[in-house]
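Left out: one protein chain. Kept in place: all the others.
Letters A, B and C mark the chains as written, and numbering starts fresh at 1 in each.
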Amino acid sequence: MGQGRRGRADQARLAPPLDQPTDTRPRPLQFQTTTHMNPQELKSIMGSGLLSFPLTDFDAEGNFDRKGYAERLEWLAPYGATALFAAGGTGEFFSLTADEYPEIIQTAVDTCRGKVPIIAGAGGPTRFAIQCAQAAEKAGAHGVLLLPHYLTEAGQEGLAAHVEAVCRSVKFGVIVYNRGQSKLYPATLEKLAERCSNLVGFKDGIGDIELMSSIHLRMGDRFAYLGGLPTAEVYAAAYKALGTPVYSSAVFNFIPRTAMDFYRAVADDDMATQHRLLKSFFMPYLEIRNQGQGYAVSIVKAGAKIVGHDAGPVRTPLTELKKNECEALAALIEALGPQQ
Amino acid sequence: MGQGRRGRADQARLAPPLDQPTDTRPRPLQFQTTTHMNPQELKSIMGSGLLSFPLTDFDAEGNFDRKGYAERLEWLAPYGATALFAAGGTGEFFSLTADEYPEIIQTAVDTCRGKVPIIAGAGGPTRFAIQCAQAAEKAGAHGVLLLPHYLTEAGQEGLAAHVEAVCRSVKFGVIVYNRGQSKLYPATLEKLAERCSNLVGFKDGIGDIELMSSIHLRMGDRFAYLGGLPTAEVYAAAYKALGTPVYSSAVFNFIPRTAMDFYRAVADDDMATQHRLLKSFFMPYLEIRNQGQGYAVSIVKAGAKIVGHDAGPVRTPLTELKKNECEALAALIEALGPQQ
Amino acid sequence: MGQGRRGRADQARLAPPLDQPTDTRPRPLQFQTTTHMNPQELKSIMGSGLLSFPLTDFDAEGNFDRKGYAERLEWLAPYGATALFAAGGTGEFFSLTADEYPEIIQTAVDTCRGKVPIIAGAGGPTRFAIQCAQAAEKAGAHGVLLLPHYLTEAGQEGLAAHVEAVCRSVKFGVIVYNRGQSKLYPATLEKLAERCSNLVGFKDGIGDIELMSSIHLRMGDRFAYLGGLPTAEVYAAAYKALGTPVYSSAVFNFIPRTAMDFYRAVADDDMATQHRLLKSFFMPYLEIRNQGQGYAVSIVKAGAKIVGHDAGPVRTPLTELKKNECEALAALIEALGPQQ
Partner (left out) sequence: MGQGRRGRADQARLAPPLDQPTDTRPRPLQFQTTTHMNPQELKSIMGSGLLSFPLTDFDAEGNFDRKGYAERLEWLAPYGATALFAAGGTGEFFSLTADEYPEIIQTAVDTCRGKVPIIAGAGGPTRFAIQCAQAAEKAGAHGVLLLPHYLTEAGQEGLAAHVEAVCRSVKFGVIVYNRGQSKLYPATLEKLAERCSNLVGFKDGIGDIELMSSIHLRMGDRFAYLGGLPTAEVYAAAYKALGTPVYSSAVFNFIPRTAMDFYRAVADDDMATQHRLLKSFFMPYLEIRNQGQGYAVSIVKAGAKIVGHDAGPVRTPLTELKKNECEALAALIEALGPQQ
């Protein structure tokens, strides 16, 4: 990689990962995260490198395990993700209650201060999503990812009003997440973007190329984009070709070095490395993941345990991987070689 | 179960609505609801007459309006529903937060004490559903309807663990609700019934005749059954024919007399009355309701306002009916004649 | 309509099956089917008793087996079905070619002349459906069941034009079949009914109670209705309660006596018999049927073989039941007792 590229990468992200692709050892980052980050800074961060969603640690009783969670973040922080999403989908946001949420975000912010920005999950009923977003802002998080509302069908107008209400409740940046029954169309996003200057990011969890392309072509650089399908690596090259190269990696939670290697292969259009890892790891990984509904998260917790960073049990309605599934996953991980 | 309680349950099951089908005037019920009701009493209640889900009142700022809600329940209580579900789907459970939930249930219990049993909604993350269920039990509600979990996919085993955790957290009866991605199959329900003696009811919001029939044939009188599709009147005759004659009426919220008339026509196999009301009211009503996603609730709030019992605005992501839709609804309601 | 025909239609509608429910032995029917039947006669026939869809016999090479098919129809004709559908869904219409279709219909018409009316399947591309319908009319069939078009998406206007073209190509009656991507809504059916006097029947293969009820309430006695979900017995009571008591029985192909018993139990609102047969036979039958896609037909061919009326192999893309599935089916059939 030539000097010019290094320079451009530095500008984009300020961070080492792409500069020193062969050195993946944990290291203190110079990156100094401010306590507050304005929406445009969040947007820049989102567009500049790999993102990940750390698991949330629970103890044997299923209660939040603050100590384990802090250690997890300290372990993951140096690997080069551009931002970490606390209490996102992989962090079982969908199983958290109002009383435990602030502590989780505060732990993430405190642990990662000066290391890596923290974007907090929010979602559910409008008023609960606002409570989350405001708690996250107060805790010093750098933005919020808005997960879907709860249960009811809703039309574009109602979804927009929901998103707008959350955006107006905070000053920091908001990333909206298309997933399940919360599916915003380009015209709706355009209106929201006009009304909410702090709506700066769009995460896709639908996987409809026509819709994703329509949104990107309509909104252009008004948003930062984030590929957010489960096991997003499988979609990464396709999304990059659409103009949206950034994605969030769930496997970063247990094979952070491989996750970064794959991300760099995408960034460099290194198809050989992508195909090698897709064939040797991700495709058989999908076969395990597709054995059970909800395994997109369970398998990540299983992976973390296998690599010695146990995050405790998943909460219902998720279930643990079966023994043979864990063994198959362990074999896949081992074949990748050391992650340190 | 003491003699006194058994007596009351019998009264409920054999209560006036079906005995005196021609007298639909509001009247003081002799039914004396106890503060506590055991699961079998709840099951008896569920199987004995029309159920309904009152709207939840919000003020202009969208905050819970306790006074309006109490007046609503006082208005509806004498019309002959066997039980009222506080903070259920039509009550926008999906938009409520942990801090406002207990007051809603307490208001319902206090207002309806001695008049009609209150079953409380619960749902979302397992721990939140437990918080709801326990708060409802403490407030003196007579059981809980468990709405779906939030967001994540889940398999049968995980869904069962979720339902079991909620059942074990309370002593009163639990009704489980198949809807959306929370879809329990007969074998799962059978296991749950063995493990949870207080799981006494099943509500269907899927509308798959084969599944509903399979569940009913497998579980028989172990459960009480409740047809819970939106505008359940349309399904009532079919579900009765499967052996599950009880349903919950949303339109009871604004045309309680017609709702009771229809229920009696179903109970009496009076197809002429059913078809007359289906053709003159319910089918054109569906045409309005199907204009917008989420209108299944919005149209009920619109109806309540039209009949002079305004429950305030819906919360996002729901939206209000358009003006012309309200006018069409008003014309339909007026054509039914007086409801008192 | 001449006096003689009217008389025969009356005979059909009032025919023995429902009059003499306890005598189920095969018997020569007095019913003398004319070579031609007008659409209103077809409609009367459709509304008067159990319908069934005989399997189509193939030899070891998969070619149409005329002799086997004729024997099948002679075996089934006396059991009391009001009409038989030749080359319908259970008869693998979806696997037949233009050159073999006329022979199948001609065989059915010739074999059943004077015994039971034959309604022929038709479907696929508009022009192919017209070829089928005209060939069936020429062969002396008494009407046609219009199965869905092939492959493409289509809107209501295009579907209506397709159905109208088929109706206009023949003089006898047409029954339209909602299934898969061919889903006509009430307003479309109303327009078609105005334009096509020979469109006299509606068969439902969707299973959406709200849609079925809307259609029935809108169209009333303009159509005869036919419940046509796979294993329609499971839906029969529900559909009867909606006002559409007639259905087509696939299991009639191998347990004709039980099929007629069940039909009479539906006609008589005999819930005990229905529930007994649903629990002892149909529910475990569904468990086998749901093991494989396309098994709704394969399991019927397996059943026919088990009872000594082998219809040969299914055509691709259908597959035969596995050995253990056949054994489970044989046990279910045996438990029902003799069918003669």
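The definition used in the following text is that a contact is a pair of C-beta atoms (placed from the backbone, for glycine too) under 8 Å apart; a residue touches a chain by one contact, two chains touch by 3 or more.
Remember, it's a predicted structure, so these values are computed and weren't measured experimentally.
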What shown chains does the left-out chain touch?
A, C
Missing-chain contacts on subunit C, rising order, are 89, 93-99, 123-128, 131, 147-155, 157-159, 161-162, 165, 179-180, 292-294, 296-297, 315-319
Applying the definition given at the start, please give the residues of subunit A touching the unseen chain.
207-210, 213-214, 217-218, 229, 231, 234-235, 237-243, 271, 275, 278-279, 283, 286
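As a convention for this text, only the chains that are shown with their structure count from here on.
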Taking the mean of the C-alpha atoms as each chain's centre, how many Å separate subunit B from subunit C?
39
Centroid distance [mean C-alpha coordinates] between subunit C and subunit A, Å
53
List, in ascending order, every residue of subunit B touching at least 2 other chains.
none
